[in-house]
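Left out: one protein chain. Kept in place: all the others.
Chains: A, B, C, D, E and F, in written order; residue numbering restarts at 1 for each.
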């Protein structure tokens, strides 16, 4: 029997890859997905903040609180 | 006795089918429903973001945080 | 002794009947109540979305996340 | 010793009486309180929706999700 | 050793006294504090609703849902 | 081994001292920190409400619901 996949499996496959994380505020953070937990707290390395697609600043290792995240997808 | 159906049964039937997921922000994500959990965290494959019905961008495999979702229905 | 009724009993009586579900966003979904759970996640069949009372689109089987719902009543 | 009363006791006394339920959206629902639970999910019978004190529509048996309620008081 | 006081102790001392309860919506409710619970659901007797300090209406026994409350202090 | 400090330790050190508590609404409450709990419900004595830094009113013993608080710091 094939076990149906769970949402966190998808995040696990994205580990060490570049992803885009969008917040409720519409800000985007782009970086390498290094860690996440069941609350969808996320850590990105080499992270950049973007506003409406434009680079705003480079912020290094960013801890993003899950509660503020809407969507995560490949960069 | 027929067991009354539960909401997650409906999502389970939609697995591997194309669905539309709407967020509180009014953004829509259209894609193939691959995974969900009890928080209604959802993973779509071949996902597209739409704003007011128009394709905004193709984003591949998207993890959508349940907390931001309002409604899910067939595409 | 008569057991005082609980809110979910009222939803249970509405099962397989047409109901109107209103969201915090003021959107209305009208359809046949097929399933609900303690989070008030709801599944409607033959669902229609209405905005300010006017039909916007027919969406089939809709999963509505409880967190976004304000009120449910008979259609 | 007199047991100090708890908030749900007050709702219990209001059972089968007409109450006004106000939501975060400022909508009011007036009806007979038939059921409630610890989440303050509420069922009103013969419910009416009012906006700024004026009758907007009669909606019959209404299930109101606790999360959206601010205050409940006698009609 | 003196046990440091806990926030609910302060509410307990205010029981049967007149208090002002402010909501996130900026509405104020003034009345006699009769009951509260750990969610800070509150029951006021002889309650009045005030908007920007002015009496809007007398509402009798009011159940206020804790989730909407910001501050409680003596009237 | 030195145990790393926890956030509530910082509040504990501020007990009986004057603090400023800011809410999501941008209101400030200044007073003597008498009690707090794990929800960050807070009780201030000799509390004053300030709006944009100006004294609005003196409110005595104030119970502030944790859910509305953003930051607490020394007055």
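To be clear about the criterion, a contact is a pair of C-beta atoms (placed from the backbone, for glycine too) under 8 Å apart; a residue touches a chain by one contact, two chains touch by 3 or more.
The shown structure was predicted, so the numbers you read here are calculated from the model rather than taken from an experiment.
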Visible chains in contact with the missing one: A, F
Interface with the undisplayed chain - residues on chain A: 12, 15, 23-25, 27, 29, 34-37, 41-43, 47, 59-65, 67-68
Those residues of chain F which, in the complete complex, touch the missing chain: 4-11, 14, 20, 24, 26, 40, 66-67, 69-74
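Note that in this section only the chains that are shown with their structure count from here on.
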Touch graph components, with chain C removed from consideration: A, B | D, E, F
Chains in simultaneous contact with chain A and chain B: none
Between chain B and chain F, the fewest steps along chains that touch one another: 4
Geometric centre distance via CA averages, chain E-chain B, whole Å: 41
Centroid spacing, where centroids are CA-atom means, of chain B and chain C in whole angstrom: 18
Per-residue overlap in chain C, given as positions that touch at least 2 other chains: 24, 67
Arrangement of touching chains [line / ring / star / complete / other]: line
Every chain pair in contact, whichever chains are involved: A-B, B-C, C-D, D-E, E-F
